[in-house]
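With one protein chain withheld, the remaining protein chains of the complex are depicted in position.
On to subunit A.
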């Protein structure tokens, strides 16, 4: 790269880092996400690509697409995702709006508490809702009623999934509300606007970009989510695309190319959702060029305090306490059939985990080590990608942006197949496959969408004028990133890191496929307990993991970096 090739700018030399950044971001994204997705696409077109052969091209496309059940499953997937996204937004918005009015101290506690649903693996969550609400479940044993008919219904699945996913929207939009500050609302109030008017006319439009982008994540997460539809949906014949994909991946006869074809449908849906989100976001983009840093806390009347407490308390109770209490109760039960009685209480499943020779310790340390590494790598990559996509805006960044959401749209198990196809080739001089590194690669790939979404949303809200001021003062790109953007993004980066950490500690399906021989993670341990051992022992392991990673996150919230705002 010579100086001649650079645009005629005064600071041409310092800006030569741009192509480097773009190249690096593209290389990382293409390697981590592009290759496995490409492998899935190729597998759908060439069903013998796993044997490194192009025989019988296109032979599996039509038979799979012509399946009469496919249309129904697609419609189910779409309506489920749409409903979950809407309900999540409905739960999250009032909370996020009120969050901006809370004093910072209690607000941060609620933030941390409402992050806990991420720690509960969806399949554990679904199982615990079942144990709580089914016929003769915990609620019936304790209080004499069951909600089985609600749980095994479309609204039931939507509620369970929304209670698990709404924090995604809450965390993002509450940050956006905080950035807007209260000044705009105060102005509105001075001119006689009602609370509702101020919310719908002033605040809502301003957080809409964030709402849309976090809603997009919830949408594609729901499309991809397997555990809940499988566990609850199978009770009333509710089939979605991802359950069909899993059938092809794990039920006899195994049909990997067929699963790849169906994965493409999910990719297309995700693409359509992404485009729609782009168009909406462009229409409603709201740049806030003078960032507000309000003094924390407003005067809340006693009534408002009570309402806030009820609002946050009930969200916490439903989304966190109920599932957690159920998991705790299950892990304390000696036998499943013994029911929730004092005589059936036992610490044996919990204490079994702490036997020195138990495999549980190995699984916990493997998972936590991998999750920590994944959080670190994902966030670093995400900062790079977010900067490239948001600030550089050159050709190709749109592709990067779309790539960054794909891993959320494709079922983890299909990604795992893509990763095997990619990294199990003899021509690679070194490969992560067949070592624990492949799990790290998988976790980074699967979790990248979260930090990238969160950081690019945050970056979009930071005014470009900040960068420009620095450039004018002669700062290099690296300096702008390190000295200006990075510190401002630190709280978001930390929150994103926690999400990656939490999700990696409990990632199930790809771990089950990819773990090298002899390596166990928390999720595979739990799964083997569910599959062949005892549910209660599996629940005990889940509980310990949730508590440990929860405390790590709570501790992390107290890191100095988290206290910027």
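Heads up, the rule we're going with is that a contact is a pair of C-beta atoms (placed from the backbone, for glycine too) under 8 Å apart; a residue touches a chain by one contact, two chains touch by 3 or more; residues count from 1.
Basically, contacts and distances are computed from a predicted model.
For the chain of the complex excluded from view, the name given in UniProt is "Iron(III) transport system substrate-binding protein" [choices: "O-acetylhomoserine aminocarboxypropyltransferase", "Iron(III) transport system substrate-binding protein", "Beta-ketoacyl synthase" or "Carbon-monoxide dehydrogenase small subunit"]. Checked against the full complex, the one of A:503, A:535 or A:553 touching the unshown chain is A:535.
Shown as candidates are A:134, A:153 or A:328; the residue that touches the absent chain is A:134. Contact with the chain that does not appear here is found for just one residue of A:421, A:481 or A:503, A:421. Of the candidate positions A:23, A:103, A:339 or A:487, contact with the unshown chain belongs to A:339.
Contact with the chain that does not appear here is found for just one residue of A:18, A:182 or A:235, A:235. Listed for subunit A, the residues touching the missing chain in the whole complex are 50-52, 131, 134-137, 148, 230-231, 234-235, 237, 247, 249-254, 256, 334-339, 413, 417, 420-421, 424-426, 434, 512-513, 515-518, 524, 528, 530-535.
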